[in-house]
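In this view, the complex is presented without one of its protein chains, the others remaining in place.
Here the chain labels run A and B in written order, and each chain numbers its own residues starting at 1.
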Amino acid sequence: MAHDHEHTPTEDGDHPPTEYELLERALRELLIEKGVFTAEDVRRTIDDWDTRTPANGGKVVARAWTDPEYKARLLSDSKAAIEELGFDVGPAPQIVVLENTPRRHHVVVCTLCSCYPRTLLGLPPDWYKSKEYRSRVVVEPRAVLKEFGTEVPDDVEIKVVDSTADLRYLVLPERPAGTEGLSEDELAALVTRDCMVGVTNANPPG
Amino acid sequence: MVKRVPRRVPLTFTGRTLVMAGMPGPHDIGGKKFGGGGQGGGGKTTGAVPRGEHVFAAWEKRADAINRLIGGGGKQFYILDEMRRTIESLSPKDYFSLSYYERWIRALEMLLVEKGVLTRAEIDGRLAALRQG
Partner (left out) sequence: MADAEVAYGFAPGQRVRVKTGDPPGHIRTPTYLRGKEGVIEDRQGIYRNPEELAFGKPGLPKKPLYLVRFRQQDVWRDYSGPGTDTLSADIYEHWLEAI
């Protein structure tokens, strides 16, 4: 019947479409027919967002670890410093970097929805959006971090940051010990998505 | 796992009535407990954080793209705050049984009708045609 508006390389598999998949298709087809956007716009948007990954955040962290002046700029005007490295994070929402220290460990959540520094890191993982994470990390952060394999000593403050407004928070994890000789690329490889949310530390070298 | 095609969630404004009547929305869950069963003295403990890595289905990426094209960063048929309000107006049953992108696509549908971009008849008509395959 209707000609195919869309042939993406990643189709949805062999199951019959769910009601919601049909709804997405219905809305998309209608909006394309009304000239609101084109199939190419959809593909282009997906491709653009596929470039936004935690690796971007890893580069920012690695630069901050190796360049104290960059780190100072990153902490005082995070958006501008991120853009220095060539990332387009858009005018809004603001990204703010939170520095972990030997005395303080940050962990970020959005209890009300799923606010996350998407323009830099891409789409958040399911667990970040889960009711379990959103409800529990504010009240028992140490137990939640333990599920992620992270033990924070009692003499280190855990600071939970709930993104309730238009700021998005990115954790700058501590630089792991034993990484003195590593290049910026090697350091960036130690930085995971999870350590920039704050549920883990950066990976140790080797 | 193949998802069973669910009964179509009816478009009602019950959720929005709840929002306007002053009951907290289902989304406001910091510190809330989600019990498993009702046994043994009502000790509700929310479970462990589910850790499975989700491979985004193509339709979910498309839903995300549509939102970017017509929302605040694109044509601005609506802005993020309106999208949040719409998701928050879902019933608790829907909010917690639908997946993240299922909530989004439902909210997109509601907003497009609310804003007069599409009509219910158009959407239902297209759905009927698509279901026939």
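Methods note: contacts are C-beta pairs under 8 Å (C-beta built on N, C-alpha and C of every residue); 3 or more make two chains touch, one makes a residue touch a chain.
From a predicted model like this one, the values you see are computed outputs, not experimental measurements.
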Check: shown chains touched by the absent chain are A, B
Which candidate, A:E33, A:E151 or A:D166, sits in contact with the chain we can't see?
A:D166
Among A:P141, A:P173 or A:G198, single out the residue that touches the unshown chain.
A:P141
For the chain that's not shown, point to the residue among A:L22, A:V42, A:A64 or A:L112 touching it.
A:L112
Where does chain A touch the missing chain, residue by residue?
94, 111-112, 138-143, 154-155, 157-167
Those residues of chain B which, in the complete complex, touch the missing chain
19-25, 28, 30-31, 79, 81-82, 84-85, 88
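Operating definition for what follows: only the chains that are shown with their structure count from here on.
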Please tell me the distance, in whole Å, between the geometric centres of chain A and chain B computed from their C-alpha atoms.
21
In the complex, chain B touches chain A at residues 2-3, 5-6, 8-9, 27-34, 46-54, 56-59, 61-66, 68-70, 73-75, 84, 87, 96, 98-102, 105-106, 108-109, 112, 117-118, 122-123, 126-127, 129-131
Chain B touches which residues of chain A in the complex?
1-2, 6, 8, 10-13, 15-31, 34, 36-37, 41-42, 45-46, 49, 90, 109, 111-114, 123, 125-127, 129-136, 138-139, 144, 147-148, 162
